[in-house]
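Here the complex is missing a single protein chain, while all its other protein chains stay put.
Entry: chain A
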Amino acid sequence: MARIRLEGVTKVFGAVVAVDDLTLTIEDGEFFALLGPSGCGKTTTLRMVAGLERPTRGRIFIGERDVTDLPPQARDIAMVFQDYALYPHMTIMENIGYPLKVRRYARSEIHRRVREVAEVLQIADLLDRRPGQLSGGQQQRAAVARALVYPPQAFLFDEPLSNLDAKLRLEARSFLKHLQKSLGITTIYVTHDQAEAMALADRIGVMDRGRLLQVGSPIEIYRRPRNTFVATFIGSPPMNLLRCRFQQAEAVLVLGDGQALALGERAEALRRAFRDGEPLWLGIRPEHLALAEGPGPTHLAARVYAVEPLGVETLVTVQVDAERIALRLSVDEPPVLREQVWVRVPMERALFFREGGELAL
């Protein structure tokens, strides 16, 4: 078990900068998720930690050891691949036992240890089969078992759940979290699914275009995204962003269609952060919005665009001028399509981003 440190790591493929000057420390025993859209450099980062890719610049440490120039087999890590990469010509027993076999463990010892992890992962009855005879979920467990059989310094996961169907994915997710917490092995988990990252990780690193945009606990990232990219990447549905203009004299925000929202207690802070007439983004999470009976200083007139009942709550999308706003409502009688409604915007919950995207307040 060890802490993993990346210092100024950069990876360039030809003319493309896949990872750009990334510095990050993952604490001992931590479950760290690297989150971002496809092509953001998260998998490349993971592969550099594994030793499958050599950084163009920068150093990587596992524990106190500088592993930058070490091949994968000398790094003492375990990785679960997106496609599992179970060897089709070996039985599950041989697959799981492979890390022990290459380290020249005695046959009886390999069998004993494989049985042990297979019990934990509930695949002990499948050991004589070949990977082709296993379901997706069983293959995934076998791949995890292979990673576990020789206790590594760190666990690396590359989208291990993306090939499972929705129901199985939830099951495997809680299982992975439980497993990681009970073993306490430092884990880096790469995913493009924000819900997965939120559910699993102690801390999340959000990446886009090779850059690490924000690192923090799931709650921190959810509550105070550092910019509009993170704000709209996290949450389902993501944070609403309304383009508006700050009018200092009236202490209001004016939307594109001329509707004004009173800033109330936050006017003073905005006055210090923004110039008069400066355009900005008002960010507000769907669950903080509510319907109001009629017009008010912080109410927006809107028309219902779509109503999606989800059981516990109802997802309502309304249209204000050209922009669509999502609301998560837990009401018994949701509004109906095309109805005129008033949306109450609680200013104390709102975030304000500069026009360029970074968080101001």
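Throughout what follows, a contact is a pair of C-beta atoms (placed from the backbone, for glycine too) under 8 Å apart; a residue touches a chain by one contact, two chains touch by 3 or more; residues count from 1.
Just so we're on the same page, contacts and distances are computed from a predicted model.
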The complex's invisible chain, by UniProt name, from "N-methylglutamate synthase subunit A", "Macro domain-containing protein", "Nucleoside recognition protein" or "Trehalose transport system permease protein SugB": "Trehalose transport system permease protein SugB"
Options A:F31, A:Y84, A:F233 or A:F246, residue touching the unrepresented chain: A:Y84
Sole residue of A:G41, A:P99, A:G283 or A:P335 that reaches the chain not shown, by the stated touch rule: A:P99
Per the touch definition above, residue among A:T56, A:N163, A:T232 or A:T317 touching the missing chain: A:N163
Option touching the unshown chain, where A:Q73, A:S174 or A:S330 are the choices: A:Q73
Residue numbers in chain A that touch the chain omitted from display: 50-52, 71-73, 76-79, 81-89, 98-99, 101-103, 130-134, 136, 139, 146, 150, 156, 163
